[in-house]
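The other protein chains are all here in position, but one chain of the complex has been omitted.
The chains carry the letters A and B, assigned in the order they are written, with residues numbered from 1 in each.
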Amino acid sequence: MITQALILSAILFALGTFGVLVRRNAIIMFLCIELQLNAVNVAFVAFSRLVGIEGQVFVFFVMTVAAAEAAVGLAIIISIFRHYETVNVDNFNLLKW
Amino acid sequence: MDLTLTAMLLQGGQEAAAHTGAGFMPFYPGLILLLPLAGFLLNGWLALKHAGRAARVTRVGGTYDLDGGGRPATHTLPTWIGPGVMGLAFVLTLVNFVGMLGAGLHDPVVIHYWTWMATGTFTVDAAIQLDQLSMVMMMVVTGVGFLIHLFSVGYMKDDPGYPRYFAYLNLFVFFMLVLVMGASYPLMFVGWEGVGLCSYLLIGFWFTDREKSDAGKKAFIVNRIGDVGFLLAIFVLYRTFGTLDFAPIMGGAADTLVYGGGLVTLVTLFFLLAAAGKSAQIPLYVWLPDAMAGPTPVSALIHAATMVTAGVYLVARSSVLFALSPVGSAAVAGIGVLTALFAATIALKQNDIKKVLAYSTVSQLGYMFLGVGVGAYAAGVFHLMTHAFFKALLFLGSGAVIHAMHEAYHATHRHDDPQDMRNMGGLKAYMPITWITMWVATLAISGIWPFAGFFSKDEIIWYTAAFAGAENAPFPGLYTLYWILALAAALMTAFYMTRLMVMTFHGRNRTGEKEAGHLHEAPPIMWVPLAVLAVLSTVGGWINVPEELQASIVGLGGLLPSSEWLHHWLEPITAEAHHIQELQLGELAHSAPFGGGEVAWALISTALALAVVLATSQLLGRREVQSPDADPEPTGFAKVLANKWYVDELYDAAVVKPIQRASRFCWKVIDQGIIDGAVNAVGYLARGFGWFGSLFQTGTVNTYAFVLSLGVLVILGAVFF
Partner (left out) sequence: MVEIFFYIFAATALGGGLGVVLSKSPVGSLLMMVVSLASLAGVFVLLEAHFLAAIQVIVYAGAIMVLFLFVIMLLNLGHDYQQDLKWGAFSVLSFAVAGGLAGILAREVGGDWQIADGVVPPGGRAIDAAVREHGAVGAIAEPLFTTYVVPFEITGILLLVAIVGALALAKRNVS
């Protein structure tokens, strides 16, 4: 079952990556990143079956970071939305310069 | 120049005492150099001031007029500074000359001031050499130069560039003095280049005229070709002797170099190239006629009396080397006589008064080359000196004529060419002094007894004959040919000069009714130098009357003074060369190739010249000269001569155009195509990469995320496979 969990984690991670690549809505991209984080969490939990409680401790930290990231990231999105009246990242091409 | 240096120059150098010859103490010789330099600096400063003020006036929209409100100080001071420093320099030179005269014959006096450059074993001192040859040259440069400076005061007084003109002229004299006083080849080269620069500046003096500035450039560029020869000769000399000072080279040449050897021939041929460039000999003479674009006193000073004779001075200075090389000497003489004849033929059909004189100068320089080429170094220098007198006089006279013509045309607002002799005629009634003095010069240049040119030219021709008949003459047939050509050119000289005089001063006045009223004699500041030069052109030849002639009827049975004075005077310089010559050639002939002694040929040549002068004046005097518009185009051979044998066209097609094409090829294909192409290709390549890279810089996060993922994929693939 550990193997199956790890394969699930890999597919879920790839799915999240694909989402980040193809979506243009900043919030949905954010959700996809959360999906990637969760895929990693699954892998951690699966590995904790092999090595011990530390895997679960790490998942705890990941969740905390995810929470912080969500807070700050969403604040940034709000801030950007105020500027551009959109959250479509195609419109944010200042990185070009 | 700092104070100690100046003090050193004034004291006559540190090592003066050690090198001073018996009895002769130079009297402030450095000052002779410094005076024209000081004049240049002062006049140059005034010229800059004037230019600054003119620029300020024109910037606010005004017109800068010299006539309004009296002449400014920038245009009055040069009148005193320019000729003033020259006068002082001449007096100083005269003092030194008298001192040298009193000391008798002695070795050259070399005065070291400081070490100019020292690299390894190579040392060049800033040193001047005072000897009989440089003294003659200094006398000519400062003396004739002073007269021409005086003349310029009148000729250039209304020119806005008056101070600049005198600055250049003073600078020229400074460099010319460096050329003749320098004690080594590098120092001579400094003067050589310096006079070339001043020549360029003065030919293009009225540089707003495209044609004139082009003439300046032409002179400069053609001279560069000769300078290459000078430099190469210097290199070879240094390689051979390890020094470039005159004294050790001239003293050691006979021991170091083989008579007729390849090395000395190489050096002399290189020097010949240099001399041909500076002295306007075939094939590098083309710049001199164009150099007439400069103010006429400049033509008199630089392009007749002094600078162009530098080549002759160079050969005379290197007399030992040339004496050691029969091929080099024959080449010098051959170039000289060919040039003399060739330029004379062109002068026959020119209508521009200055062009005639220019080709005449080229021709006379050819005579000097012939003289130094046949080992008659003293005769070459002699002709150099007399030529400086009468050719400066001719140029200044033509300047006076042009000045009068120009003012007449200016007064009546006519725009014809004031230099075209077809527009003149009958000027003797208006400018008698110019007329008389120019006739003196014409008789002198034509070689008519007892004027200066007769003695100097006759001596050259005679030495050519004597050389051809020498016991072991290297190329007797060739020298006989030289002699015949020289005689022919002498007759042509008489013809074209008489033609010039007749067209300018005799016959009907062709300036027009209105203009004739404005014609007048030149002011005293201009005609006094003419008169002085006329006297010199008359008596100048008497300092070197050959002994044989002096005793004969030509010398009025010994009435003419001083037998072969210049010959003896230059003995310390030419002795070594003559010694070599005597050793190798044996005794010179005492009769011309087809019989006849020196006296006989002197009589023949002067009689022939006189006959040509008389016949020409009679023939041309009767013919009506057409105005330039009505004058029919010359046909046949005359057309070839009028077009100067099409040499300019030939050079244009053979040299200038190919070089232009080659330059264009280098420019368009090699530089712009290959070199710039390579550079641009690198640029385009970088730009292409940049463009390719910029495709990933979409600015949208997704692309970056994609590239990031791709990178992760690649790394994972690399790790696991």
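FYI, a contact is a pair of C-beta atoms (placed from the backbone, for glycine too) under 8 Å apart; a residue touches a chain by one contact, two chains touch by 3 or more.
Please read all numbers here as calculations on a predicted model, not as lab measurements.
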| item | value |
| --- | --- |
| Residue in contact with the excluded chain [from B:595, B:636, B:693 or B:717] | B:717 |
| Contact footprint on chain B, counting only the chain that is left out | 702, 706, 709-710, 712-713, 716-717, 720 |
| Interface with the undisplayed chain - residues on chain A | 1-19, 21-25, 27-28, 30-32, 34-35, 38, 41-43, 45-57, 59-61, 63-72, 74-79, 81-82, 86-88, 90 |
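To be clear about the criterion, only the chains that are shown with their structure count from here on.
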| item | value |
| --- | --- |
| Residues of chain A that touch chain B when the two form their complex | 17, 20-24, 29, 89-90, 92-96 |
| Residue ranges of chain B in contact with chain A within the complex | 697-702, 704-706, 709 |
